[in-house]
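Notes to accompany the following structure.
The complex appears here minus one protein chain, its other protein chains still in place.
We call the chains A and B, going by the order they appear; numbering starts again at 1 in every chain.
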Amino acid sequence: MSAPLFDAGLFGDRGALVVALAIGGAFGWCLERAGMGSARKLAAQFYLTDLTVFKVMFSAIVTAMLGAFWLGRLGVLDLGRVYVPETYVVPQLMGGVVFGIGFALGGLCPGTSCVAAVTGRGDGFMLVAGMFSGVLVTGLWFRDLQPFYESSARGPFTLPQALHLPYGVVVLMIVAVALAGFQCATWLERRAHRA
Amino acid sequence: MNFHAPGQPRPYSNPYLTGVGLGLVLLTAFVVMGRGLGASGAFASSAAGVTAAIAPARAAASPLFARYLSDGGPWLDWLVFEIVGVAIGGFASAAFARRIRFAVERGPALGRNPRLATAFVGGAVMGFGAVLARGCTSGQALTGGALLSVGSWLFIFGTFASAYAAAPLLRRLWT
Partner (left out) sequence: MPTERSVVRLLAISAAALAVVAPFVGSPYAAQHASIDVTELARVVAREEDHVTAVELAQWIKERRPDLRVIDVRDPDAFATYHIPTAARLSLDSLVETPFRPSDTIVLYSDGGAHAAQGWTFLRALGYRRVFFLRGGLNEWLEMVISPTLPEHPSESQRAEVENVAALSRYFAGTPKFSVTARLEHAVPTTVRDSASTSAAIIARMRKRGC
């Protein structure tokens, strides 16, 4: 039996939806535990007073990245079967820029807005409504967007392939950057609390 | 459990420990499903479903919505179930920690209604950005980031750079 378990036929589509609920539950639990359901806490990231967002995000990325690498290397997980989102260079970079503006305005991202809404925050609820509307309008006018949307397609494209470096080297680089970033975050927060 | 109890809300958990926990959840998704997490996709699926219910022709005409309308329909979508899970899990965590509170979180200088308005606008802008980027912080930054996707790391860079650049202009909202 090899992983991904779904591919190995361990359970069907209905089972997959149950798994979705369970994984989502754990996801939402962790987000709320860290305080990511609070818009003020998230926004503080961008004023360098509370860098929880960075710490949570990059701890998660590093954990999952190291886990995927080592489970793959040990033959437990068939890494080639894990779906890597396709790369569209310009739309994704521009999408990030636009998303960042919305994030700074709203103080919550799509996942955390649901957590905020469900724990009683009116701003979370409005953000969910706004997101829904934004996606709806984008979908209705999608034909006009499509040429840009599909530009600079590279298919599944990883950093090791782009940089012509072995996977393990890129893993080391990212962990190093993350650990250095955590140290910087500690200094910045200390500075902010002294002031 | 009295959700309006004035009992002390528990402090938040250590960000590194919860981050590692989140990473393990993501890794579990890789191992069990061969895919990662997401959030904005659930919004797209719901938008497709709602449009299909009200104006089926418009829904079918949108290449974005059409994708979600095939293959079992927009409501039996993995991400929709996942986001319902997120709501349940988030609620449970807040309930246990006595952090359920009816409030509108905003900066000290901002009124309630302006805050609700900026939340809506911010959400709409993020909705557009997430469609372009094929995901948001969950689907692209966390999932694609952990899988070393170039487009995802470009998204991470774009998001952080742009948010940090916009923040000084938006001080009145938060400080």
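Methods note: contacts are C-beta pairs under 8 Å (C-beta built on N, C-alpha and C of every residue); 3 or more make two chains touch, one makes a residue touch a chain.
Not measured: the values here are computed from a predicted model.
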Margin query: Among A:F6, A:W29, A:F125 or A:F157, exactly one should touch the missing chain; which is it?
Written below: A:F157
Item checked: Identified contact with the non-displayed chain, of A:G9, A:G80 or A:P147 -> A:G80
Check: Going by the touch rule given at the top, which residues of chain A touch the chain that is not shown?
Finding: 62-63, 66, 68-70, 72-73, 75, 78-80, 153-157, 161, 166-169, 171-172, 174-176, 179, 182
Next item on the list: Can you list, in ascending order, the chain B residues touching the missing chain?
Entry: 14, 16-17, 20
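One rule holds for everything that comes next: only the chains that are shown with their structure count from here on.
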Next item on the list: Could you put a whole-Å number on the gap between the CA centroids of chain A and chain B?
Entry: 9
Next item on the list: Show which residues of chain B lie in contact with chain A when the two form their complex.
Entry: 12-13, 15-16, 18-37, 39-40, 42-44, 46-48, 50-51, 58, 61-65, 72, 76, 78-79, 81-94, 97, 99-107, 112, 115-167, 170-171, 173-175
Item checked: chain A residues within the chain B interface of the complex -> 3-7, 13, 16-17, 19-35, 37-41, 43-47, 52, 55-65, 67-68, 71, 76-77, 81-89, 91-111, 113-124, 126-140, 142-143, 145-146, 148-149, 154, 156-162, 167, 170-171, 174, 182
